[in-house]
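Only one protein chain is missing from this complex, and each of the others stays in its spot.
Chain lettering (A, B, C, D and E) follows the sequence in which the chains are written, and residue indices restart at 1 in each chain.
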Amino acid sequence: MRNLYKYLIYVSLATFTCINSSFARDPVGAATLKENPNLPVDYVWILICAFLVMFMQAGFAMLESGFCRAKNVTNIIAKNLIDFCLGSIIFFAFGYALMMGDDWHGLIGTTGWFMFGEYYDVSKYLNMFWMLVFCATSATIVSGAVAERLKFGAYLIYTLVVTGIIYPIYGHWAWGGGWLSKIPLGLGFLDFAGSGVVHALGGFVGLAGALVLGPRYGKYKNGVPQAIPGHSVSLAALGVLILWFGWFGFNPGSTYSAHHLKISIVALNTNLAAAAGGISALLISYFNTGKWDITMALNGVIAGLVAITASCAWVEGWAAILIGFIAGGLMYFSVRLLDSAGIDDPVGAVSVHGICGLWGLLTVGIFADGTYGVYSVEPPYAVGLLYGGGWGQFLAQLVGLVVLFIWAFGAGYVLFKVMDRLFGIRVSPEEELKGLDIYEHGVPAYPDFYSKV
Amino acid sequence: MRNLYKYLIYVSLATFTCINSSFARDPVGAATLKENPNLPVDYVWILICAFLVMFMQAGFAMLESGFCRAKNVTNIIAKNLIDFCLGSIIFFAFGYALMMGDDWHGLIGTTGWFMFGEYYDVSKYLNMFWMLVFCATSATIVSGAVAERLKFGAYLIYTLVVTGIIYPIYGHWAWGGGWLSKIPLGLGFLDFAGSGVVHALGGFVGLAGALVLGPRYGKYKNGVPQAIPGHSVSLAALGVLILWFGWFGFNPGSTYSAHHLKISIVALNTNLAAAAGGISALLISYFNTGKWDITMALNGVIAGLVAITASCAWVEGWAAILIGFIAGGLMYFSVRLLDSAGIDDPVGAVSVHGICGLWGLLTVGIFADGTYGVYSVEPPYAVGLLYGGGWGQFLAQLVGLVVLFIWAFGAGYVLFKVMDRLFGIRVSPEEELKGLDIYEHGVPAYPDFYSKV
Amino acid sequence: MRNLYKYLIYVSLATFTCINSSFARDPVGAATLKENPNLPVDYVWILICAFLVMFMQAGFAMLESGFCRAKNVTNIIAKNLIDFCLGSIIFFAFGYALMMGDDWHGLIGTTGWFMFGEYYDVSKYLNMFWMLVFCATSATIVSGAVAERLKFGAYLIYTLVVTGIIYPIYGHWAWGGGWLSKIPLGLGFLDFAGSGVVHALGGFVGLAGALVLGPRYGKYKNGVPQAIPGHSVSLAALGVLILWFGWFGFNPGSTYSAHHLKISIVALNTNLAAAAGGISALLISYFNTGKWDITMALNGVIAGLVAITASCAWVEGWAAILIGFIAGGLMYFSVRLLDSAGIDDPVGAVSVHGICGLWGLLTVGIFADGTYGVYSVEPPYAVGLLYGGGWGQFLAQLVGLVVLFIWAFGAGYVLFKVMDRLFGIRVSPEEELKGLDIYEHGVPAYPDFYSKV
Amino acid sequence: MKKVEAIIRPEKFEEVKEALKSIKGCSGMSVTRVEGHGRQKGLVEQFRGREFKVEFLPKVKIELVCSDEDLKDVVDSILKSAYTGEIGDGKIFISEILDVVRIRTGERGKEAL
Amino acid sequence: MKKVEAIIRPEKFEEVKEALKSIKGCSGMSVTRVEGHGRQKGLVEQFRGREFKVEFLPKVKIELVCSDEDLKDVVDSILKSAYTGEIGDGKIFISEILDVVRIRTGERGKEAL
Partner (left out) sequence: MKKVEAIIRPEKFEEVKEALKSIKGCSGMSVTRVEGHGRQKGLVEQFRGREFKVEFLPKVKIELVCSDEDLKDVVDSILKSAYTGEIGDGKIFISEILDVVRIRTGERGKEAL
């Protein structure tokens, strides 16, 4: 037993070293390796998972373009590509410093600008890369909610602000040693891989954008919401399967250590929730319309993935199924609700990432089963309501959730509103009708094919 | 030399521990790690390979939809997505228990339902995840053979049965410690990564489905088979390349240990057989029609991959090339034979997975070169005919092959026939003519484009 | 400090062992593992990175087909698939021996044909697989430059020659212990992951092909270059994102060891250069035409990736951004220049891979910051102009660059010219007009859809 | 000469084509995909959980120019082969053609058919 | 009976469709996507950094056969609903139809409309 604890300490130390290397700076990597010869497998694990997360960009690009009309495909793809490009540079330049730099009063980070000086270091760069791909995921979610009508120029500015300010600040609160991670309830606010930090944040900034923009031309006829079918089910499905694949980097990789064998449980939980989300969305829509609506099932899979993201390391398999199943239903009804409320979210980003992201945060407070700590196999372990953990953790989650919603929606709203006042963020009606591709980009997505009226 | 043997024993122990952890249950993972500090790299290896295998779902979805007509794309994609969703839940709930649980008379497994109790354990979850992605691959193969005419509801039931019963039971016989793995010939029936267990099983269940359904409307005119071209060569090719990529998880990952450096040989062999399969199919069809028929080459690549799957750890590079080359040819002639025999297999699943899967089983008995054991670098090593191993291994393979064919085709035939009697598994002629997308799913795959008559 | 050096030596030894295992041959892998128990993580790293590089084939296939017209999609995809198939066999049979076999006078390798004998060994097979995927990348680049007019048969012969002779020989000079790696300037010619060896080589062989073929019908009207838009922006974007993803295998994997923690820096640098390349290309074209030309940005991303490939292990993050940014601009102007010069490169392969590949080679001589050696964390470290390394390294790069251009363009020119004399490498004008798909392959890529005139 | 424009169900196209083939005088035709709106009610489709009505249904337009003598045969065989009896079977429009030219030979009038 | 062929802007199609619906006698129509070339100048597009002119612009062709009495209403309502005043609004062509047959019933002439 004592040996076991020694082991736990050793492993945690390894992980810790990996994040906060104590060397001044080590761009060669030799000193870091010497300090902890077990690091290579952690580096391999973290990097490959980061690659998978990066690949989710392709998933988003395909899913969102599949769910848009052919005349706006170039535009939505351009947005998905460029937010990653621009976000990479911005987050490198100052987003990372704001998020993960030395803490200032629990509010923001303050060191690491441009990764200069002591940040030119193998473990700092590793961490930077890891955080970057998550930031980019969050940023790209918004493109779906504002699709088919937001000016490309406005999207560039949005990207600057979200990857440079909005995301890093909340990220600091939750993951960068900021105040949320330290609230004295349960183990503090917990969001394992970012149901909230990444997905709900993106979702609610997107909600703000959709609200400021208003619905697409033709979305409502005499107040009744209309369906506007996307141009390619095959691309959308490809996108979902790529996202599912990439999520295996997102969630299991968030142990930030291969020495936590928990990664196997995280992986399986991720898969189960995705599957359950797809099934529940499919069944619900079948009972409602008598058709096997695969477009809903596609969204359901993502809903399940988003929901399990916060709790995947803390719950059992059966709970993962339940979490995913509920997420699929939540998403379904949220989509219809937003539609009825006059909010036009072309790809369902708000419901999938926003609503299910919040649900994910709560699941930690409910289902956490006391077998994993705060990115550590050492106690204290997170325990939720169902496992006798009391209301502490649940309340911590609730606080984080409320703060998240206010921050994301508020900051997003201000951002889009200010831009709209300054130069107008919506394309002209004529442009919207003819499609953004030719006006903004000069190139239709499928010049060789006839598209319908 | 003694040191070497110590080493072999150590490595095998490590692998063994990894599968059958002797702890009661360890959801934290700390005790398991303490027992064997070398596990992280194995976990990383197995998980990432499992992710790659999961990604093959995207490959199947793209390949099969590319080979179908535009009017059935939503349907085929829905099937590919939902079998993975449903299969994940079913296999978690009882498929895994049936396959890998404690053996009962060599016939079925009997423990691990819902992964409750002692199965909530890092190594059990790892194994469950690994087995799951293989099961899903097998299930999804069938969708191709029954494409463009099977009702979606029937497919859901099929998925339940194949992932819950048909696959797990044969899987138990071959991989779960069942009787096939213990027949006293050679080292017992060997199927390294599942040419038979996964691919041929899927292929022959598919054959049963295609037979019960009958050919698509328009496939035969006055008895002469007609070509019905698929709607997208680019998606089909993407699918094949994704599958090829995913197969690097399928085969090398099946060592279930990164401590078997054999993984490098497995990877190269996999690649060589795929390449050879593509080339032989291309050349054969060029000599037959004077055109470079890339659709055949695409199938040829998969044929090569399927064939090498059983033997990739036991053969040399040149043999892998030969195995793949022959597979390409087998597939080509099998496709034509089935066509002439009045069996309509829209994507060639029976030929590619069924026939080449059987061929793969035999190759172990022929080409095994005595440099790898039963998922172990320790002797006894598998030896085939060409390397002086005698007929033992070959006969073991033959037994497994015959049993497989009877089980897969038989169980599949009963399943589809019973469903057909109960509620009819084929869509109406009108629906078939107009496409399954609108009738079953209410959504065409490409609503923005005109499709031809 | 002494401990540190011990460490460096240990790590380098590990890496070295991994490449040049001193055992006669070890197909089992047990002896190799015993010699160096740290190898599993290196094998896992190298193999997974190799899988990612292989997956780049899908990226090229999608990018190039997206940039071609619908009527030539089957053809370009066939070329992309078959070059990998054929290249795999050829490189296995003799390309590898020529490149990595025992050196003969610094000019060619001479052992390892068919991987027979002592090459049936876990580390040899590992190395072979690694080298193979790079070779295939180089070969596939050319298909873009000669797209929409080169006969398929000629492309098969081209593939034989480039994977069997042209690539392996330059590869030997630079990476196989040949003369270029030993020139007494700086640390000798350095090309970390192949800006030159892989990309520029492919690019300039492609230039030769484009020159011998002449421009496509309709590319010039009265001498004025016309745009010929590709058929699918979504596939092209998918291709670029797959390539970006795959590049994380290409570059970080080129340490050929997970024990070089430098891999984190390599990964981030790769990402930053790609992002910067995309942004600069986008901005430049915006300033020129007032449109956000995403097709240029897509090329810009690849340009950035190609440029950083040579130097990613030797530079800081800010330099990676600068290198990528410049690459995006270089690519832009090179595309226009080639167009004006009457050289028709349908997908921009020469500019992206050729020109930016050369730029990448030079960046080593300029930005190398003295924190990494020749695939080693041990000194001597590479130092460029900006870090006080003097002109030595820069000149070494210049020599490699000039030799590369002469070899690639020269050999390529001879190859295409000879083929053209012998049997004519260009399809007939009628075939070109109607598309290569039906004539060469008998199958249009999208038979269900109407394509425009 | 007359031009016959028949708007038919896509799923009946094969049959109509075969029927027309058997008419001697009728050597050629042109086919276009159109979207039609008539008495037939549109389809209900759905996307992401919301149903919507597609008012225009896919139809096939066959255009065929024939001599006045063949007109009756052509119309009759289309009528027979395109018939299902359900709403949506389509219509045939007949109009006058003043002249026809075969590009390959320059022939004019009935010769050119 | 007359055939009205109207070539209009795609973005005006919804409006024209609604306008035509309100005409009693006008029960059906067929719609095709065409590429048109007229006085309207083509678009400038670009691809990989090079601009090019697209001479043919996407248009919608509505074909509709109506009785002689309804002709004026049909033309007028298209004129009103398809109008923007900018070059490229399109044209309406009117021609004679000799006969119409409804495939479902075999009715002919005005009955079949």
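Just so we're on the same page, contacts are C-beta pairs under 8 Å (C-beta built on N, C-alpha and C of every residue); 3 or more make two chains touch, one makes a residue touch a chain.
Just so it is clear, the model here is predicted, and its values are computed rather than measured.
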item: Omitted chain's touching partners, listed by label; value: B, C, D, E
item: Identified contact with the non-displayed chain, of E:M29, E:I78 or E:V101; value: E:I78
item: Among B:P225, B:G390 or B:G410, residue touching the chain not depicted; value: B:P225
item: Residue ranges of chain E at the interface with the undisplayed chain; value: 2, 6-8, 32-39, 55-56, 59, 61, 75, 78-79, 82-96
item: Footprint left on chain C by the chain that the document does not show; value: 218, 430, 433-434, 438, 442-444, 447, 450-453
item: Residues of chain B (touch criterion as defined above) contacting the omitted chain; value: 67, 225-230, 285, 288-289, 291, 293, 295-296, 299, 332, 335-336, 339, 348, 452-453
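We adopt the following convention: only the chains that are shown with their structure count from here on.
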item: Minimum number of chain-to-chain touching steps separating chain C from chain D; value: 2
item: Chain whose average C-alpha position is farthest from chain B's own; value: E
item: Interface composition of copies chain B and chain C: same or different, split at half; value: different
item: Gap in Å, rounded to a whole number, between the CA centres of chain D and chain A; value: 53
item: Residue list for chain E, restricted to those that touch at least two other chains; value: 31, 33, 45-47, 51
item: Touching two or more other chains - residues of chain B; value: 41, 44, 48, 232, 238, 442-444, 446-447, 449-452
